[in-house]
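Only one protein chain is missing; all other protein chains are in place.
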Amino acid sequence: MGRIVLENVQKTFGEAEVIPPLDLTIEDGEFAVFVGPSGCGKSTLLRLIAGLEEVTSGAIKIDGADVTQVPPSKRGLAMVFQSYALYPHMTVRKNIGFPLRMAKMEQAEIDAKVEQAASVLNLKDYLDRKPGQLSGGQRQRVAIGRAIVREPEAFLFDEPLSNLDAALRVGMRMEISELHNKLNTTMIYVTHDQVEAMTMANKIVVLQAGVIEQVGSPLELYRTPRNRFVAGFIGSPKMNFIDGDAAEKLGGHSVGIRPEHIDVVEGGLWQGRVGVAEHLGSDTFFHVHDTGLAETITVRAIGDVSLRHGDTIGLSPRMDELHRFDAKGLRI
Amino acid sequence: MAIVAQQTKLSKILWPVLAWAVALIIFFPIAYMVMTSFKTDADAVKPELLFTFTPTLENYANMTENYDYWRFASNSIITSVAATLFTLFVAIPCAYAMAFTPSRGTKDILMWMLSTKMLPAAAVLYPMIYMTKAAGLYDTHFLIIMVLSLINLPIVIWMLFTYFKDIPKDIIEAAKMDGVNTWGEVREVLIPLAWGGIASTALLCFIFCWNEAYWTVRLTTTEAATLSKLIEGNRAPEGLFFGRLSAVSTAAVGPIVVLGWFCQKQLVQGLTFGAVK
Partner (left out) sequence: MANRTVPRLLQTPAVVLLLFWMLVPLSMTLFFSFIRYVLNNLRRPEWTSPSIENWRGFGNYQYVWNQDSFWLAIQNSLIIVCGILFLTVAFGIAIAILINRNFPGRGIVRVMLISPFFVMPAVNAVLWINMLLDPVLGLQGIAVAGINDIISGLREAPLVGGFFSLWPEFSPISFRGAQASSYAVIMMVTWQWTPFAVLIFMTSLQSEDQQQKEAAVLDGASAWNQFRFLTLPHLGRPIAIVVMIQAIFHLSLYAEIEIVSRGSGNKNLPYYIGELVNNNIGAASATGIFAVILANIVAIFLLRMIGKTLME
């Protein structure tokens, strides 16, 4: 079990209010991702749940029990840090077994659990090494191993992949997702990378300046962003925004259209000149200028479309995929 | 590498030769002292025997008789060891608290501590003599231990603080999540991680205590007099006694110089208060 409820949780550091009062529920077994630009308070929120920071006001409940005043180790949560935070003077075996030793578990039982975690994480051959002798990905697995053995109510991850290179990151992303499928334990995962959020989450919590902008499944956020911020933050390449008269004509104070929802046609609503063309093979991204709009428009075409820099291009947005926002940036 | 390519053949040979020459010149006075300590007093002042002489251990054998060396040496050892231990005993908890639970005032306290180090000793010389004589502490081990501790405390706190501060906070937090209590945190995580730093701080503190030459000279007469006092007392131009003077000097500095070789790196951090990395 691991249902985590935040009620009116607020956090200030001195004068600065980093988290204005907010409510949030994470259901048992969910993979929740906190995503937002860096400095928006994701880590702080996670650390409040972990108990590493004290809430200024409000309550945190795990499975109905109020844990607001409970110390971190007694909350039944395990955390994986961005820096891995392995104990450099202990072997992998000792590192993974450390929380169990602190819980005064029998040595034989600890050994068994460490072995088991090591085989799940492919660490068997490295058990007697020290963290300094491991690669980044292996260290990451040790950190996860240290979390797994505790059999926590929920796992907390704070940007666990940001110190890995791109290829490894994709691999670890899969591994963590698989781990979630296997264990079915609640996981809360913090990242500033919306791709990680989209690929891993059941539930995404978009944060900006400590405020929850929207909570929902990846596709909900993609299809019906509640406001301009979420619309712009989710999806890659970023959504195009059109303001002013051109937007009024399309029925909003501002209008957003995702690059993949614009077709390259003869004629079309907008004509422009291709600036940069990024040929990826599977897709082509065009950055189109001189369309008569104030903004450069990004278009995603399927396959390798052979238009080059300086060519004229006609664009036709799919009208049913337009996102219209009012003057306050809220979805109409 | 471009820089290597720039080196000419000549500079490749000249450079090490020059470096070695400079090192030998700088080391020469110490070598000369050690050499002289193996000469008889008579040989020591003969120019023709500068480098060629028959070594003798006579000076070392007579050190106790000539200078009462061991009495001073044991005072030095007692006061330096005790002062180092006491300093660490006071400094470790303080540096720990400052590094791991810093408050707004921490920086100011640290700066203030350092500023006490900059107080010229001479300015408070008479009050110290006056007070310690009044309290019956003048020329006692206890007094020297306390004074040595006090003058080294700021530097030791600073060094420990910079070591503790370098321990990632994440690791301490991970340990908290893993369920350690405060004592466990100190024993399982902090001490193993900071051990190297604590050891070299202790070494450096010991060296400073051993070499101290103001208070140990001015606040002692016989009972607690250290090696600094011994050497200072034999400062007269004892041309006739170069051999034995060298022997006692060598015995006074030898162990410390060797210890010093082991903590060169920490010296930089310790004496610049972490401002040069």
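Letters are used for the chains, namely A and B, taken in the order the chains are written, and counting of residues starts over at 1 for each.
Convention: contacts are C-beta pairs under 8 Å (C-beta built on N, C-alpha and C of every residue); 3 or more make two chains touch, one makes a residue touch a chain.
These numbers come from a predicted model, not from an experiment.
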item: Residue of B:Val81, B:Ile167 or B:Leu267 in touch with the missing chain, whole complex considered; value: B:Leu267
item: Contact with the hidden chain (one of B:Pro154, B:Gly179 or B:Gly197); value: B:Pro154
item: Chain B, residues in touch with the chain not shown (by the definition above); value: 1-3, 6, 15-16, 18-20, 22-24, 26-27, 29-30, 32-33, 36, 45, 47, 50, 90-91, 93-94, 96-98, 100-103, 107, 109-131, 149-150, 153-154, 157, 182, 207, 210-211, 213-214, 217-218, 227-229, 231-232, 234-235, 237-239, 242, 245-246, 249, 252-253, 256-257, 259-261, 264, 267-268, 271-277
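Note that in this section only the chains that are shown with their structure count from here on.
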item: Chain A and chain B: spacing of chain centres that average the CA atoms, whole Å; value: 53
item: List of chain B residues in touch with chain A within their complex; value: 168, 170-171, 173-180, 184, 188-189, 192-193
item: Parts of chain A lying in touch with chain B, wherever the complex brings them together; value: 50, 52, 71-74, 77-79, 81-89, 98-99, 102-103, 146, 150
